[in-house]
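The structure follows.
Excluded from the complex is one protein chain; the other protein chains are retained at their positions.
Chain IDs A, B and C follow the sequence of writing; residue 1 opens each chain.
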Amino acid sequence: MTAQTQDDAPLVVAGRSFNSRLIIGTGKYKTYEQNARALEASGADMITVAVRRVNLSDPSQPRLVDFIDPKDYTFLPNTAGCFTGEDAVRTLRLAREAGGWDLVKLEVLSDPKHLYPDMAETLRATEMLVKEGFEVMVYCSDDPVYAKRLEEAGACAIMPLGAPIGSGLGIQNPVNIRLIIEDAKVPVIVDAGVGTASDAAVGMELGCDGILMNTAIAEAKDPIRMAKAMKHAVIAGRDAYLAGRMPKKRYADPSSPLAGLI
Amino acid sequence: MTAQTQDDAPLVVAGRSFNSRLIIGTGKYKTYEQNARALEASGADMITVAVRRVNLSDPSQPRLVDFIDPKDYTFLPNTAGCFTGEDAVRTLRLAREAGGWDLVKLEVLSDPKHLYPDMAETLRATEMLVKEGFEVMVYCSDDPVYAKRLEEAGACAIMPLGAPIGSGLGIQNPVNIRLIIEDAKVPVIVDAGVGTASDAAVGMELGCDGILMNTAIAEAKDPIRMAKAMKHAVIAGRDAYLAGRMPKKRYADPSSPLAGLI
Amino acid sequence: MTAQTQDDAPLVVAGRSFNSRLIIGTGKYKTYEQNARALEASGADMITVAVRRVNLSDPSQPRLVDFIDPKDYTFLPNTAGCFTGEDAVRTLRLAREAGGWDLVKLEVLSDPKHLYPDMAETLRATEMLVKEGFEVMVYCSDDPVYAKRLEEAGACAIMPLGAPIGSGLGIQNPVNIRLIIEDAKVPVIVDAGVGTASDAAVGMELGCDGILMNTAIAEAKDPIRMAKAMKHAVIAGRDAYLAGRMPKKRYADPSSPLAGLI
Partner (left out) sequence: MTAQTQDDAPLVVAGRSFNSRLIIGTGKYKTYEQNARALEASGADMITVAVRRVNLSDPSQPRLVDFIDPKDYTFLPNTAGCFTGEDAVRTLRLAREAGGWDLVKLEVLSDPKHLYPDMAETLRATEMLVKEGFEVMVYCSDDPVYAKRLEEAGACAIMPLGAPIGSGLGIQNPVNIRLIIEDAKVPVIVDAGVGTASDAAVGMELGCDGILMNTAIAEAKDPIRMAKAMKHAVIAGRDAYLAGRMPKKRYADPSSPLAGLI
């Protein structure tokens, strides 16, 4: 085939390449085994792990690492459940000690009702973590001003929410996501809010570099099949973005010219 | 894997099985060669051909069949440019004589401005064609009452428009598409209106059995890549439908339980 | 004020002028008295009445006309519950005998699940009624082809549904409503589907000549206040349509020029 249809470049975050632009989570699955099968079906290279909740090291209990091998996948420790910068730093230091992980996902939450990030504290925590040598992917609001600040503070990826965590409402504000993408020099990855395959495709069509999701897969009736759906949705949205969609038209435009036929 | 994640059943139309749930067209491509490459990238088994416009038989001119082999793909002759039932019947008789094709797509148009079907004439033409032994897939409005009538008249697939032909506006009325699907005993295939990958996924998530599109691929900046996007979008939407999406929630629902952490 | 801000022309249907572009119904109210108060709050001049259900003439039972005086309001008899043209004609003959009403609203339904009109039968019934001298406002699907047919058959107003009757989903397909309006020479009145005030405004902003609604008012928690909301919504949407809205822009455009300030 020709140049224009060659393969897409990989997703590069903090100098590391990933074949898949989908990142999945480890919450809400019935078992670690189901989680492992969903991961496989999703085609993701990267999986995010709530350090404060997931058993990474106690061998007397079922451990995630017995089902998903950190040699095969990039583990992305996250700070779910942290409400201050200090909490987040402490949590990620533990993760680094436990598994050597320094590519991390920061989330500093505010109110449990909406689980939105506290952006002032998130920015402060980003600065703290960057200073300690972490590569920080940052869960954030869809405020383009803060997205730029995070990048300036050294975030290696900007991860705006599409909708409240676990809501499945789809991307609420494509205008903001687009503004963030247009200004970003690091990858933009929608994190939170995807409910079904078309939501993921929409995000990629906006020009996002990737999508992170958890509930949409884990709480589908058939999580394994939904993981497969999401693999295809992210590829579909990415290819549609790269292909350049047709313009929308107010009226019909015949596939088969009508001239001479009418 | 387990039963719940086994492969999807094929699309069956008029007793014939198709691996792909995507059908593409032959209008607006720059060349037959580009059309052929898009078809290959799309993974479609079926391609619809405007009998009155596409050169099927004159060997002195470039012929579609020199690029796309009717032995490898199901050709679906259509009646683009027909405005009466008699026109449509005459056109499809020619197609049957030329290629032996009796699985056909009927469209009986009204006003060139919107290219909507004339439903009364479409129903009459369906009856005429069924009587002549054709297997008739029918382009129609999204009116659930007429969709049912077409089925009762013997249509082997109902093909409601999602938006005006060539508009790329996406599915305008999911309520009607859903009503048609809930009542149909034959496959429902959205025909017309898809503009990008997520539009196709949305259609499949509603429960459609397939999608037919032309302009969204042919008028993308890179038609071959868009064809690939659409292949994945249809799979993604189908799998998401089969997987059963998570419910939407008004508020956040943490992936990682906050109990004990706050 | 100047010419451009002069009062809107009245709605004219079948040669009669109406000050209000809102038409309300008589179903689902708790009492005829509540219905009467909602009518007053709505500012409507016209009220539609299901001839087969509403007591118009039996003086031993509560009668609508004891609460709403046909001398003050235009009664618009409708054929709710009719499934054939003959049914509809018979019903409206009764109405004409009872009250002398010859401006009528035709609805010929199909399936109780969606209460969509049977368009073939609706067209036939329109022709029958026009022949008998009725002025026929016609509830119809949003199919632009049939809308034109109804006009050609003599309908004095085209009344496309915005969504299923009683669903409150809002106008599902603005593309179709717009196509109908662009082609119509008689008033286009959205009938069915409005759920709240903004839905009515959206309809008027599309260029509709009026809105008919019942459930949105009758099933609001406070029907009288909702009737008032709808009065304002229809005026708002009409004025916005006449005023000509600003274009949408992808980026910000400062109200206060930034030049010299930054």
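As a convention for this text, a contact is a pair of C-beta atoms (placed from the backbone, for glycine too) under 8 Å apart; a residue touches a chain by one contact, two chains touch by 3 or more.
Everything numeric here is computed off the predicted structure, so don't read it as measured data.
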Listed residues C:G27, C:G85, C:P144 or C:P187, member touching the removed chain: C:G27
Those residues of chain A which, in the complete complex, touch the missing chain: 110-111, 113-114, 116-120, 123, 141, 143-146, 148, 163-164, 167, 169, 172-176, 179, 183
Residues in chain C touching the chain absent from view: 1-2, 4-5, 25, 27-28, 37, 41, 50, 52-53, 80-83, 112-116, 164-169, 195-198, 200-202, 205, 214-216, 218-226, 228-233, 235-240, 242-258, 261-262
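One rule holds for everything that comes next: only the chains that are shown with their structure count from here on.
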Classification of the chain B:chain C interface as same or different, half of numbers criterion: same
Identifier of the chain whose CA centre is least distant from the whole-structure CA centre: B
Where chain A and chain C are represented by their mean Cα positions, the distance between them in whole Å: 47
Gap in Å, rounded to a whole number, between the CA centres of chain B and chain A: 32
Distance from the mean Cα position of chain C to that of chain B, given in whole angstrom: 35
In chain A, residues with contacts to at least two other chains: 250
